[in-house]
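Please read through the structure below; I'll follow up with questions.
Yeah, one chain of the complex is gone here, protein chain that is, but the others are all in their spots.
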Amino acid sequence: MIFEVKNLTKEFQIHNQMNVNIKVFSNLSFSVKAGECVGIKGPSGTGKSTLMRMLYGNYLASSGSIIICEKELVGAEPKDILELRRFKLGYVSQFLRVLPRVSTFRLVSESAIRAGVSSEEAEQKTAELLSLLRISENLWDLSPLTFSGGEQQRINIARGFIYQYPALLLDEPTASLDRENRETVVNFIETAKANNVAIIGIFHDETVSSRLCDWHLNTETFLMSSDKG
Amino acid sequence: MTDKFQNYNFAYLDEQTKRMIRRSLLKAIAIPGYQVPFASREMPMPYGWGTGGVQLTAACLTPGDKIKVIDQGADDTTNAVSIRKFFEKTAGIKTTFKTNQADIIQTRHRIPEEPLVDGQIIVFQVPIPEPLRFLEPRESETRKMHALSEYGLMHVKLYEDISIHGHISTSYAYPVKVEGRYVMDPSPIPKFDNPKLSKSAALQLFGAGREQRIYALPPYTSVTSLDFEDFPFSRLRAQGNCALCGATESYLDEIITNDKGTRSYICSDTDYCNSRTELGHLGNGLDEVES
Partner (left out) sequence: MSPILEVEGLEKKYGNQAGCLDINLVLYPGEVLGVVGESGSGKSTMLNCISGQLLPEKGTVKFNSPSKGLVDIWSISNADQRFLARKEWAFVHQNPRDGLRMDISAGGNIGERLMSIGNRHYGQIRKAAEEWMERIELNAERIDHRPTTFSGGMQQRLQIARSLVTNPPLIFMDEPTGGLDVSVQARLLDLIRQLVHDLGLATILVTHDLAVIRMLADRILVMQKGRIVESGLADQVLDDPQHPYSQLLVTSVLRV
């Protein structure tokens, strides 16, 4: 098992506004094995992103356990979570948060270099990926902060796929993409699956979701439903 | 007791003061290069005229001693003459121009050419005892730097010299390190004289009257001038020989001999020069004016 979640519970306590307490889910358990792709579905506001962020260590769990590549995330030391993110766990988010001066090329190649790939190999792969994702070469030396939403999304994807992490989290990876680029990304994901990567994703598009996912987590009930039978 | 000094204690200072100065001297000798504060007295000459040196000499003098006083190497300049007279009047001791006959030599801004021997004391007049003063004006900081042996700033100053002038431009009061520990200002002697400080057979004492500090180098102390490996310390000597005695190795004074600006060099150390001419060494003579 690559992802093992047991009795996971999440509650937000907002102290400053009349001490509101928001329960998102409780006692959630599931697991994902290598090569499997699981989709999280449900209406907005029901905890899809929250679960994703918890799986990345970005949100704290109120209780329960999350084991990724045999490492317990809940209660882990920050340095251990950082190490997991560096070598084992990739994350394609919807947001691009970067320093203003860093070039697109460097942003993408950095993830691979930090995982231990040589800079020549990282640079070669970066060039391949960016070309496949149709990011024009004259943009490679620019900071992506002024790019369009779709371009930023593709750069996020490049960062997530430049290195083969055994575990991958994808948050709406095809949301702002046109048909061609969407197809490219879906191919990336299929290739990753074939390479035994365990994937958990939020897929906005129904067709993409049914094409890629082996089963689904439904947030409305947090019941596991197997779409492919 | 003769009339000459019936109004003065021997060597002007009272015995308690001499004892205080001797205690400071002992401490200074025990910690070579370390500046020992002392209760500097009002002397009958203003600050800046050698009060520190005079107090040290006064504290060391005994009735049978012979003293030599030089200023810029010469026995016959105004200050040297005045100080010599001061000690003749207040201590009644004998005086001499000859380096090798003096028990105590008080000096301003030079070390005699003739090597000093065991049993001699040389007393230096010091204006600013703190070598770091012009880089770090705070006494609280410089004391810490000496205590903790933090002398990086001293080398920064030398670095700056080289970066601006291409060489270390300090030519007098060139800082030295004593026994690998304290950095010391050797008083405004030309850097030419610095090597004489090291392993001297004499006792070397330094007095700053206005600043109220004493420091010392006991005999045979090792003293090295600060420098860089690739910019080693070098002595500076004018290109020339003494016009009077022909000396090739002594420190030279440049003198202008006429209105046209003709220059000659003569030994700064008058005793050294005279001793040589007495033995028959002659230079080329001072350049004369051409009419």
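A and B label the chains in the order they appear, each numbered from 1.
Basically, a residue touches a chain if its C-beta (ideal position, glycine included) is under 8 Å from a C-beta of that chain, and two chains touch if they have at least 3 such contacts.
Because the structure is a prediction, the values reported are computed rather than measured.
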item: Residue in contact with the excluded chain [from B:His155, B:Arg263 or B:His281]; value: B:His155
item: Candidate in contact with the missing chain, chosen from B:Glu15, B:Glu42 or B:Asp230; value: B:Asp230
item: Touch residues of chain A, complete complex, unshown partner; value: 12-16, 53, 57-60, 78-79, 81-82, 97, 99-102
item: Chain B, residues in touch with the chain not shown (by the definition above); value: 147-153, 155-156, 159-160, 162-164, 227-231
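Note that in this section only the chains that are shown with their structure count from here on.
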item: Rounded Å distance, chain A centre to chain B centre (Cα mean); value: 79
